[in-house]
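Heads up, the thing below is written out as structure tokens.
Removed: one protein chain of the complex. Kept in place: all other protein chains.
Up next, chain A:
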Amino acid sequence: MKKLILTTALLALAAGTAAAQQTVRMGTEGAYPPYNFINDKGEVDGYERELGDELCKRANLTCTWVKNEWDSIIPNLQSGNYDTIMAGMSITEEREEVIDFTQNYIPPLASAYAAISPDADIEGGVVAAQTGTIQASHVAESGATLLEFATGEETVAAVRNGEADAVFADKDFLVPFVNESNGEFTFVGEDVPLGGGVGMGVRKSDTELKEKFNAAIQSMKDDGTINAMIRKWFGDEIQTF
């Protein structure tokens, strides 16, 4: 009996230390610059990488980064392959039914249409968008023909190849493509405000983790460091907190 109690105590102790050292696995897509991308060293890089590392430091957590396809990023969070999603994911009602979000770390975003021809038909033509994004739902409702792709980069390539008349995505994502296309691409039509900003996705049952990150984001908003980081990655024209 004594032995049994001792073993149980030891086990409990071991479990306790294991929990204390638990690494938080941060899931991201790695294909949505400047939010997150795989840099030329083969590592996850971008605004969310820098922000995520800083948040982990403030919340006193050890974090590692994990790549996952955008398509299956929510199911794999739920089945426990990683603990958070930082992948430029806008907070929407639909998503809040299945996962929880921390407070936003990017203010509500403008989405925009980019096209090669300045008078591309964005209401009745073919518009490319990434699968499972708020932009894809918006295009589907707008009356245009929706052409979906697995990654953001492929939606831009589709316009260049002539498969689609325009691409609809987060404006911050499109800005570098438009600026560096030597006038090939232009923004078409008005910007469209969509979603409630970008937040970190966590499992509904992980309330403790969510509160830790909420506090860390709040502290970065309070001392203004988050704004400096947003300007560093997205330029000076972007809206900050």
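Basically, a residue touches a chain if its C-beta (ideal position, glycine included) is under 8 Å from a C-beta of that chain, and two chains touch if they have at least 3 such contacts; residues count from 1.
One rule holds for everything that comes next: contacts and distances are computed from a predicted model.
Visitor: Consult the UniProt record of the chain that does not appear here and report its protein name from "Ribose transport system permease protein", "Nitrogen regulatory protein P-II", "Amino acid ABC transporter membrane protein 1 (PAAT family)" or "Isoquinoline 1-oxidoreductase alpha subunit".
Guide: Hidden chain, UniProt protein name: "Amino acid ABC transporter membrane protein 1 (PAAT family)".
Visitor: Any idea which of A:110, A:157 or A:238 touches the chain not displayed?
Guide: The single option touching the absent chain is A:157.
Visitor: Could you tell which one of A:66, A:110 or A:229 touches the chain left off the display?
Guide: Selected residue, touching the omitted chain: A:66.
Visitor: Take the complete complex as the reference. Which residues in chain A touch the chain that isn't displayed?
Guide: 14-15, 18-19, 21-23, 25, 30-31, 33-34, 37-43, 62, 64, 66-69, 75-76, 78-81, 83, 98, 151, 153-154, 156-157, 160, 176-177, 180, 203-205
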